[in-house]
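Beneath this line is the structure, given in structure tokens, with notes to follow.
Shown here: the complex without one of its protein chains, the others still in place.
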Amino acid sequence: MYTEKLMQLFMDPKNVGRIEDADGIGEVGNPICGDVMKIYLKIEDDRIVDVKFETFGCAAAIATSSMVTELVKGKTIEEALKVSNKDVAEALGGLPPQKVHCSLLAEEGIKAAVDDYLAKKDKTKREASETRQCAKA
Amino acid sequence: MYTEKLMQLFMDPKNVGRIEDADGIGEVGNPICGDVMKIYLKIEDDRIVDVKFETFGCAAAIATSSMVTELVKGKTIEEALKVSNKDVAEALGGLPPQKVHCSLLAEEGIKAAVDDYLAKKDKTKREASETRQCAKA
Amino acid sequence: MSRFVYLDHSATTPVDQRVVEAMLPFFSIDFGNPNSLHAWGRKARQAVDQARDEVSRLINAEPSEIIFTGGGSEADNIAIKGVAFAKKDKGRHIITSAIEHHAVLDTCKWLEKEGFDITILPVDEYGTIRPEELRKAIRPDTILVTIHFANNEIGTVQPIEQLGSICREQGVLFHTDAVQAAGHIPVDVKKLPIDLMTMAAHKMYGPKGVGALYIKKGVKIVPLIHGGGQERGWRSGTENTAGIVGFGKAAALASDRLAKDEPEKERNLRDRLIDGILEKIEDAMLTGHRKERLPFHASFCFRYIEGESLLLRLDALGIGASSGSACTSGSLEPSHVLLAIGLPHEIAHGSLRLTLGKDTSEEDIDYVLENLPKVVESLRAMSPYGKR
Partner (left out) sequence: MSRFVYLDHSATTPVDQRVVEAMLPFFSIDFGNPNSLHAWGRKARQAVDQARDEVSRLINAEPSEIIFTGGGSEADNIAIKGVAFAKKDKGRHIITSAIEHHAVLDTCKWLEKEGFDITILPVDEYGTIRPEELRKAIRPDTILVTIHFANNEIGTVQPIEQLGSICREQGVLFHTDAVQAAGHIPVDVKKLPIDLMTMAAHKMYGPKGVGALYIKKGVKIVPLIHGGGQERGWRSGTENTAGIVGFGKAAALASDRLAKDEPEKERNLRDRLIDGILEKIEDAMLTGHRKERLPFHASFCFRYIEGESLLLRLDALGIGASSGSACTSGSLEPSHVLLAIGLPHEIAHGSLRLTLGKDTSEEDIDYVLENLPKVVESLRAMSPYGKR
């Protein structure tokens, strides 16, 4: 039911693991449903310079995790946010209908990690600007 | 479903045909039900000296006809009346349950033919005695 | 016995050697359960998918419109009870014909006991259902019409296009039991107004115990066999992989035969058989329609004799045939089909069906034409009726 490309990535996924000093971390899914995806991003100048994932889930979940990390690596966060679940599925040569939700998870995982990054950055910026303001004052 | 003995008699039945000057003729069954048996008896001194049958019916009907004619041939009519459908079935090595009614037909066929003979004889006797009476008178 | 001549292809057909070969790997090598994810399972799933393609192509359906079943009777039951239970709140009237197979008639009778209302259409002397009768019988609460494509006992092919069109026009579902027709005459569900259609592999040189139901896209039924949800939920149970593969191959071979017009050859032989018998045997009649009949099908009644005797005498000569005589089953009523076309009991008892196959030869027909008249004659010589 899975494409060869998908099986290949499932058997030998890229970017597995965690980034200890990640700039953004996204966790989506639910262990009760059998699928959880955790995405770690390392970002420099709004560009994704490294990305890793940890996934608890089916072959499709693992392969889409791997694929989505490949797709966003090197992209700016703006570009990364445009990567859709369809892009992921296409890059894998298609997904069986009942597994489309796994690719949605991949899309959401990136978004969550970027959001986390932006939220952190925002906070840092705010803190930074607060510091600056203080300095000004 | 049929015994070898039955099939043998069905393929090569004995006593097929009619007796033109039969002393007793019995016809039982009904073409609507798919089985009719006609028994012809030649009787001398209340003993069956010849017997023939005509049958419209299944293999069991034909074989039981043949068997019953064999069984009564040479017997007195009293003995012949004692030949039951069970005797016929046994002589054939048994009958499938749904074909037992064919052997009943054989028993009834003999009875009907003997009855016919007795009725005719009675009439002849009566006529004969009437003739005698006339002669006396 | 000088020859073996099997002329009972309406009862069942030998499995084609190529079909057996296609099935063989699926017993002990590619034996997986198609629902399993591992290599064994995937191989089986692929094979089932391919078979579904092949069966769908035979009748020009979509693969997703075919479900595999455990035989023709089962498919009839799934279709009829499936529609009945699915639509019972909309109406409870079902129409069928007097000469259906028992898998249809007895299903309808059971539904009658369960509160459905059944109309049984009469047939004419050739066993044809008159479209006008159907039109008159349809009511606002009619939910299903089930009329077979072709009759197994007398070979008559029904005016399916007209019957189905009336149903479609009236918005009533139309099921047809095509067990005798499929694989033998062209059937195109894209052209014919059919909603559900029954087929059986073993009537077209496939294995016994596997059938198929065509369910037109959009038609909803209630499953008869609940469980693991196989066959899109309409027929649960581990798929009979080898059997299904066999059906697929048989369907593919049947498509080829139809494309090459091979049934035409069968028809010619069959006509020689019919003509020969009617010419050589007195007081014989053809039952069913002379022209609108299955190409491999010949059926007769011979006066003054009874079918079982005839069968068994033919069997002793190596000829395999069948009869609608009641005596073959030990019951008293002869076939409901022969009675429905108006034959009196005593004639219906003398029925004989000879159904040809793709491998039936000229010599086979000669052999029957040589022997059948003698057998009939010898049985008539034993009969209290008829000429002597």
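Each chain gets a letter, A, B and C, in the order it is written, and its residues are counted from 1.
In this text, a residue touches a chain if its C-beta (ideal position, glycine included) is under 8 Å from a C-beta of that chain, and two chains touch if they have at least 3 such contacts.
Worth saying up front: this structure is predicted, and the values here are computed from it rather than measured.
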Legend entry - Residue among C:101, C:148, C:184 or C:289 that touches the chain left out of view: C:101
Legend entry - Option from C:65, C:153, C:195 or C:239 whose C-beta touches the chain left out: C:239
Inset, instruction - Using the touch rule from the top, list residues of chain A that touch the missing partner. - result: 7, 10-11, 13, 16, 27, 31-38, 54-59, 61-62, 96-99, 101
Legend entry - Footprint left on chain C by the chain that the document does not show: 6, 8, 11-17, 19-20, 23-24, 27-29, 31-33, 35-41, 69-74, 76-77, 101-103, 106-107, 109-110, 200, 202, 207-210, 222-229, 236-243, 308, 311-312, 314-315, 318-322, 328
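Heads up, the rule we're going with is that only the chains that are shown with their structure count from here on.
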Legend entry - For chain B paired with chain C, centre-to-centre distance based on mean C-alpha positions, whole Å: 43
Legend entry - chain A-chain C separation of Cα centroids, rounded to whole Å: 59
Inset, instruction - Pull out every residue in chain C that's touching 2 or more other chains. - result: none
Legend entry - chain B residues counted as touching two or more neighbouring chains: none
